[in-house]
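First, the structure itself, so that you have it in front of you.
The other protein chains are all here in position, but one chain of the complex has been omitted.
Up next, subunit A:
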Amino acid sequence: MHSSFDSIEQPIVRLQQVTKTIGRRTIIDGLTLDLPRAEVFGFLGPNGSGKTTTIRMMVGLMSLTKGDVLIEGHSIRTDYEQAIRHVGAIVENPEMYKYLTGFQNLLHFSRMVPGITRQRIDEVVELVGLKSRINDKVKTYSLGMRQRLGVAQAIMHKPTLLILDEPTNGLDPAGIRELRDYLRKLAKEEGITVFVSSHLLSEMELMCDRVAIIQAGKLIDVRSIRSDKPLGEESSQVLFEVDQPDKAVLLLAEHGAEREEDAALVRADRETIAQINASLVAAGIKVYGIRVLNKSLEDQFLEMTGGEQVV
């Protein structure tokens, strides 16, 4: 076990130049990424961009053509058993043994890791809300129930890294919300790192601290979502609430201002906002409020990936 002192700031997972080539196609191309401890980390990308392939390599289901993945400092290539010990995962659909009951499935996976008690199994069953159906055969489960069972087997051995490939797939809104809250709680209270891929961009926004965006096998951006840092150089949509919107729009014509009910909508960066404010006040227009309209992740995502076709 690591002591919390030396490990707390060290990334729990390091992907180093991870590359996968199948035939002549390079599916993942030199992916380098560090996952910080105790965060919910989103992995976002359009269909076929390589999310599942990356996850398969992280858990050792696929070999790496080049590069390495270090989990808690252990290489997935050369020290698999030590590296995977810290991981709980669902890769694509949570497929279970259909002819076994939910409980028997959990028992099966619990036997593969030392130290999981019956009590612990009961505890996770309770947690994922499957208590009343756990002794039914999995073939009678709905997709959402299988997803819950998948989460149960992934967290049963208290991993420090939880990897979930589209875990909200098949969950109802209440289930999604529960999962989201639970994952955030795992990260905040238990210091677990959650690596989660999803198509639901809005989901990611609510759930993640940070998001990595991948397109056509390449990492194109990593950004923080829950930062309260001021906007940087980037310009955003800014709403000036004023008493004379028409006059303001006219005044701000050079900034491409638009009328928006009792306000003028402008595209501006940090410095420009201050200048505009000064000029409005100088022109005798009362400014009641200035609001920066944060682009949703979805907008940013589509902007970056250009809303392209599946590659």
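The definition used in the following text is that a contact is a pair of C-beta atoms (placed from the backbone, for glycine too) under 8 Å apart; a residue touches a chain by one contact, two chains touch by 3 or more; residues count from 1.
Criterion: contacts and distances are computed from a predicted model.
**Q** Please identify the absent chain by the protein name in its UniProt record; candidates are "ABC-2 type transport system permease protein", "NADH-quinone oxidoreductase subunit D", "Carbon-monoxide dehydrogenase large subunit" or "Septum site-determining protein MinD".
**A** "ABC-2 type transport system permease protein"
**Q** I'm checking contacts with the chain that's been left out. Which of A:R56, A:R180 or A:H255 qualifies?
**A** The one listed residue touching the chain not shown is A:R56.
**Q** Can you work out which residue in A:I28, A:A89 or A:V242 touches the chain that's missing from view?
**A** Once the missing chain is taken into account, the touching residue is A:A89.
**Q** Please identify, in ascending order, the residues of subunit A that touch the omitted chain?
**A** 56, 59-63, 80-82, 84-85, 87, 89-100, 104, 107-109, 111-114, 153
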